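Shown here: the complex without one of its protein chains, the others still in place.
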Amino acid sequence: MVDQLQIAGESLGSRLILGTGGAASHAALEAAIRASGTALVTVALRRLDPAAPSLLDVIERCGVRVLPNTAGCYTATEAVKLAHLAREAFGTAWVKLEVIGDEDTLLPDGVELALAAERLVDDGFVVLPYTTDDPVLAQRLADVGCAAVMPLGAPIGSGMGIRNPYNIALIRQKVTVPVILDAGIGTASDAALAMELGCDGVLLASAVTRAEHPARMAEAMRLAVGAGRLAYTAGRIPRRLHATASSPAGGMPW
Amino acid sequence: MVDQLQIAGESLGSRLILGTGGAASHAALEAAIRASGTALVTVALRRLDPAAPSLLDVIERCGVRVLPNTAGCYTATEAVKLAHLAREAFGTAWVKLEVIGDEDTLLPDGVELALAAERLVDDGFVVLPYTTDDPVLAQRLADVGCAAVMPLGAPIGSGMGIRNPYNIALIRQKVTVPVILDAGIGTASDAALAMELGCDGVLLASAVTRAEHPARMAEAMRLAVGAGRLAYTAGRIPRRLHATASSPAGGMPW
Amino acid sequence: MVDQLQIAGESLGSRLILGTGGAASHAALEAAIRASGTALVTVALRRLDPAAPSLLDVIERCGVRVLPNTAGCYTATEAVKLAHLAREAFGTAWVKLEVIGDEDTLLPDGVELALAAERLVDDGFVVLPYTTDDPVLAQRLADVGCAAVMPLGAPIGSGMGIRNPYNIALIRQKVTVPVILDAGIGTASDAALAMELGCDGVLLASAVTRAEHPARMAEAMRLAVGAGRLAYTAGRIPRRLHATASSPAGGMPW
Partner (left out) sequence: MVDQLQIAGESLGSRLILGTGGAASHAALEAAIRASGTALVTVALRRLDPAAPSLLDVIERCGVRVLPNTAGCYTATEAVKLAHLAREAFGTAWVKLEVIGDEDTLLPDGVELALAAERLVDDGFVVLPYTTDDPVLAQRLADVGCAAVMPLGAPIGSGMGIRNPYNIALIRQKVTVPVILDAGIGTASDAALAMELGCDGVLLASAVTRAEHPARMAEAMRLAVGAGRLAYTAGRIPRRLHATASSPAGGMPW
C-alpha cells in the first residue's frame, strides 16, 4: 500500500508542495523542482509576467501540477476575485487561499480568510487556505468545506521553524481534512518535525529557493519529509528524563 | 565527490552508527540494520552470550563492521581492561569508550573517561569516546588522540533529542576530529538537527530498536541523516522574526 | 513617577489581574487576593450563586475592583447578552470578553470574538478581550476600540507558559493599547517572561488558585510581575553564544 497524500479525492505523488517565489533563475527553479520530487507547485497570478510566460514552461517541463495562490490580497473580496481569475488562467479549481492581514509579517487575516474560504467553496473551488496555527480557525475552515488546512509554523520567509508545535498537534487532532504545514520552514529538521506532528504534507518556498544551493536543499527537504512521515508511523519511543525514569518528561516543572 | 564519514583514515559508507541493544529479536535487528543503511554497529562485549553467538552472525550477514563498546564500566581501569578483551574477541582496535558515572542516568564520568581515553590511545586503540556535551572535555579528548568525539544529546534511552544544541555547535567549532552525536535521539528530526549542527554522524540505538516498527524507524533515520547532512552543506536561510525584519531573530529579548 | 498600568484612562495599582475560579474556599481565595496585591479580579456571572453571594463579599472586603467575564459563551450573541447582564449586575461597563470556540481547549473563537467586541464597544463597554496570540486579530480588536488586548500564552489551565513568545512580542509592537497576557501562566518565571516581552500586565487564575499553597504562589506572582516589569525597563544585556562572540546568538542555525 502506497502512503500518499490525498486532497479532494486526488492522490499526489509527493507530500512536499513547493512555492516558486524567490528563485534566482528559471534554471535554478527547475533544478530545485526536480530535486524536491514535488508533484505540486504554487504560482502567484500577480507575479506572472504575461510577456514572459516561461515560469509556466518550466512547470510544464517538470511535469508537475500548478496550485495558483492569491498572494498579495488583503481582503476577502480581492482574494475571491483573484481566485476566479486564476481558475480561468490556469484551468484548475484548486487554489491556495491567502488573505494577508499585515504587510510586515504577511500573517493571515483569519476573519477575512474565513469569509473568502466560504465563498470560494460555494463557488466550487478546492480551497487550501494558508492560516494561522489557531485550532479553532482551522476547525472553522474545515467546517465550511476547505479541502485541507495549511497552518503556518512561523511567518513567511522567517525560517523560524515551528514556533508552537502544540498548536499544530491540536489542529491535527481536531480536523479530519489534510493538514499541510505552510510557512516558517527553514531547514530539513523543521520539515521532519512537521510530519512527526502528524501533518500530511509541507509547503515551503524560500527555504529552498533562497538557500545557497537550492537544488541540494530541495533534495534535503524531499528526504526530510519522507523521514518525518516514516517516523510518525513507526511509533517513536516516549520522551523520558532518563531511560530508567518511571514517568515521561512532562512531569518536570517547566 | 562522495561526501563520506572518515574516521581514523577510513571511509564509512554511512553517517549513521547503530547500537544493537534493545532489539526484540535478531530478526527484528537484522531488518533494522538493513533498513538503516549503516556500515558500523556497536556491540557490548558484556552482553554477548558465548553460548549463543548469533548476534555476530546477524552482523556478519548484514556485511557491516563491529564497533565494540565498554558499556557497563564505571572506572577507567575497568574500561581499559574490557577494551583489551574486546580487541582480542573482535579483532578490531576500534572501541566505543563508555565510562559511566551514574547508574540512573548512565551519564559519562568525564574524569575517568579522559584517563581511559589517554591510556587506550597509548595502547594503540582507535578511541571513540561517549562523552558529555561539554566543549572543554571534548577538546581534551581530541587532544589526547581520540579518533572522534561522541557527545550526548540527552541521556541514553531518554528520547529527549538534543537538549543543548549550543554546546554541540561549540564542540563542532572547537575540535577537528569527527563529531558523532551519541545518545538522546528519539525521532528523525532529532537526527536531522544533529547533522545540521555540523555533526559528522549520529549514533543511536533504542530510538530504532524500541520503536513500534524498528525497521521503519531505521529507514526514517537513514533518510533524516541524509537530509540533515545535505541541509548543512546547502546553506540555509537565516532565521528572522519575519521576512522583512532587518536583523536576525537573536535580537529578541529571550 | 509611578509606573502603573493604565486601562481606559484609569490607573490600576497592580499589573496583576487575578481570576477567582478554582479556589478551594473563599478563605483561600481571600488570602490569595491579598497576597497577590491585585487591584482587579475577574468574576464569571454564570458561576455566581445568587443564593450565596459571598464571593462578592470577599472581593469587597479585599477592596479590589470586579471585572466580570463572559466565560461559557460560544457565540457573539451570547457573549453580548451576558455582558449586558453583567453590566447591570455589577454596575461596571468593564468586561473581560470571552467567546470560546472549542470546549476541550477553551481556545477563543476569533471570528465571533471580533464581532462581539465591535458590538460591545458600540454599546459603550470597556472591552478587554481574551484572544489568541495572533497579531493580526489583536490589531483588529484594538482597531474596533477595545481598551486592551489579552492574548493567551497557552490554553486556559494548561500551565504551559508562553508557547510562542515571538507572537506576544509582535503583538506588543503592533498595538498601542495595553497588552495583558491571559491564560497559560503556570509559575512565576512565566509571569516574569510575559512582562519582559513587553506586556503591560498579566491575568492568571488556576496557577494561583490550584497551586498547593495558593497564597504563597500569589505572592510569588506579585514579585514576578514586578521583577519582569523592572527587567523590561532596565535594558537587559544581549544574548550571545558566549561573552566574546561578535554577533548575537540569533546567527546560529536553529
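Per-chain residue numbering starts at 1, and chain names A, B and C are given in the order in which the chains are listed.
What we mean here is this: a contact is a pair of C-beta atoms (placed from the backbone, for glycine too) under 8 Å apart; a residue touches a chain by one contact, two chains touch by 3 or more.
All values derive from a computational prediction rather than experimental measurement.
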The chain left out touches which of the shown chains? A, B, C
Contacting the left-out chain in the complete assembly, out of B:G13, B:G72 or B:G101: B:G101
Given C:G19, C:P129, C:G159 or C:P178, the residue that touches the chain left out of view is C:G159
Had the left-out chain been drawn, it would touch subunit B at residues 101-102, 105, 107-111, 114, 132, 134-137, 139-140, 154, 160-161, 163-164, 166-167, 170, 174, 187, 189, 253-254
Missing-chain contacts mapped onto subunit A: 165-166, 169-170, 193, 196-197, 236, 238-239, 241-242, 247-254
Could you list which residues of subunit C touch the chain missing from the display? 104-106, 155-161, 186-193, 196, 206-207, 210-214, 216-217, 219-224, 226-228, 230-231, 233-245, 249
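We adopt the following convention: only the chains that are shown with their structure count from here on.
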Using Cα averages as centroids, what's the distance between subunit B and subunit C in whole Å? 46
Go ahead and note the Å separation of the Cα centroids belonging to subunit A and subunit B. 34
Listing for subunit A: what residues touch at least two other chains? 105, 160-161, 187, 189
